[in-house]
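Got a structure for you, written out below as structure tokens; questions coming shortly.
With one protein chain removed, the remaining protein chains of the complex are shown where they sit.
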Amino acid sequence: MSGQPTPDFSFAIRVYYEDTDAGGVVFYANYLKFFERARTEWLRALGVSQEHLKEDQGLMFVVRHTAVDYLAPARLDDRLLIRSTIERLGRVSVDFSQRAFRDPVGAQQEPELVARGRIKVGCVDTTRLRPAEIPPPIRSAFQTQNINDPHS
Amino acid sequence: MSGQPTPDFSFAIRVYYEDTDAGGVVFYANYLKFFERARTEWLRALGVSQEHLKEDQGLMFVVRHTAVDYLAPARLDDRLLIRSTIERLGRVSVDFSQRAFRDPVGAQQEPELVARGRIKVGCVDTTRLRPAEIPPPIRSAFQTQNINDPHS
Amino acid sequence: MSGQPTPDFSFAIRVYYEDTDAGGVVFYANYLKFFERARTEWLRALGVSQEHLKEDQGLMFVVRHTAVDYLAPARLDDRLLIRSTIERLGRVSVDFSQRAFRDPVGAQQEPELVARGRIKVGCVDTTRLRPAEIPPPIRSAFQTQNINDPHS
Partner (left out) sequence: MSGQPTPDFSFAIRVYYEDTDAGGVVFYANYLKFFERARTEWLRALGVSQEHLKEDQGLMFVVRHTAVDYLAPARLDDRLLIRSTIERLGRVSVDFSQRAFRDPVGAQQEPELVARGRIKVGCVDTTRLRPAEIPPPIRSAFQTQNINDPHS
């Protein structure tokens, strides 16, 4: 599209009983968990451990805002592919755009978009929970890398 | 403000270990659970059982969209008050505005707003999950009642 | 039965969508959450805040062992009564016996036992997570009190 590649990361998730509710579908709040797993694995693929970030630099990422549309039901045993991109990379926060696609089942040919969200994450110091600058190595990793989950 | 009362419902929630994460605070996704408990108890206070709605009328409410701002951390043992109002009451969907306040601790005098959300809920038939009209008794109950949780 | 009263505590829990799974019933792992809420409220009724215990005395309770029998399904909107007793009160640990009863529905007359568990909880220091003596005030409170949830 333009000269710079849009960072993008794909991560696969399987739906287990724990993820479903009595409606027979994935409980909507759990998409926030799926999106977080995908962001965490993206960080890991970039070489960032959140545990080390906390221990060594006294920093952690906290979620400031979430907006999610639930478009179609996902069910037990479904395999979901979470595709994540960065919409805005600020000095102390990042806006992720994340979409959950369900793998095609049987004759159905196209992955179906079941949920999409925009998640705003802020970097804070762990002691006072005040906004802190995203460490430059993480920032530049986000800007330039385009790594996908090898298992997806 | 105007001639018609704004529906409003308050519901108290206690924070347990299950609600927290390694950051020492309530895991953000769990506010969606707190908000749902409050909506459910509002329905119950209006005389609506979701289980009966499903069994007798083949209808259920599904969440279509959630938007939540996380403003301050809540912690283990905190008591949260969820205040819910209706922002828009449509033919097949309702928009709730919900806020979580933390009870004052010690000398702090005012309840603190820790999270606020806007939750869009749709009425669907349980077989095909297609939009269905909100039953008139529920609609009119939402419009006119202003019931609060007796325990809060 | 004997000269000393058996400590006993009752706590009511409502089943929400978040607690259920695609089998249409309460997801079995969630009984551990219900039992923990009941133990926490028992401590609170005895005047013990786990957050203060952590902050002031550097102590916390950790679960060492759980054994649960799932006897009957509980469903959305069910009201469960958790009845908790102490089976054994040791120097550094407590064994709780906890049972979940479902409130009678309709003509059914007796509360139904849906799950029962034995939960062994240990007192540890928060820094090294090593066994620590249960503070005498908590111990004696457990031994002598017989307090019930006023809301149940």
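Should a chain be cited, it is by its letter among A, B and C, assigned in written order, with residues numbered from 1 in that chain.
As a convention for this text, contacts are C-beta pairs under 8 Å (C-beta built on N, C-alpha and C of every residue); 3 or more make two chains touch, one makes a residue touch a chain.
Please read all numbers here as calculations on a predicted model, not as lab measurements.
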Could you run through the displayed chains and say which ones the absent chain touches? A, B, C
Sole touch to the unshown chain from C:12, C:48, C:68 or C:113: residue C:68
From the list C:13, C:38 or C:60, pick the residue that touches the absent chain. C:60
If the missing chain were put back, which residues of chain B would it touch? 17-18, 20-25, 27, 29, 75-76
On chain A, what residues meet the omitted chain? 14, 16-18, 33, 36-37, 40-41, 44, 49-52, 75-77, 151
In the complete complex, the non-displayed chain touches which residues of chain C? 23, 28-30, 32-33, 36, 60, 62-70, 73, 129
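To be clear about the criterion, only the chains that are shown with their structure count from here on.
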With touch defined as above, tell me whether chain A and chain B contact each other through largely the same residue numbers, more than half shared, or through different ones. same
In whole angstrom, what separates the CA-based centres of chain B and chain C? 26
Using mean CA coordinates as chain centres, what's the gap between chain A and chain B in Å? 26
Can you list the residues of chain A that touch 2 or more other chains? 23, 29
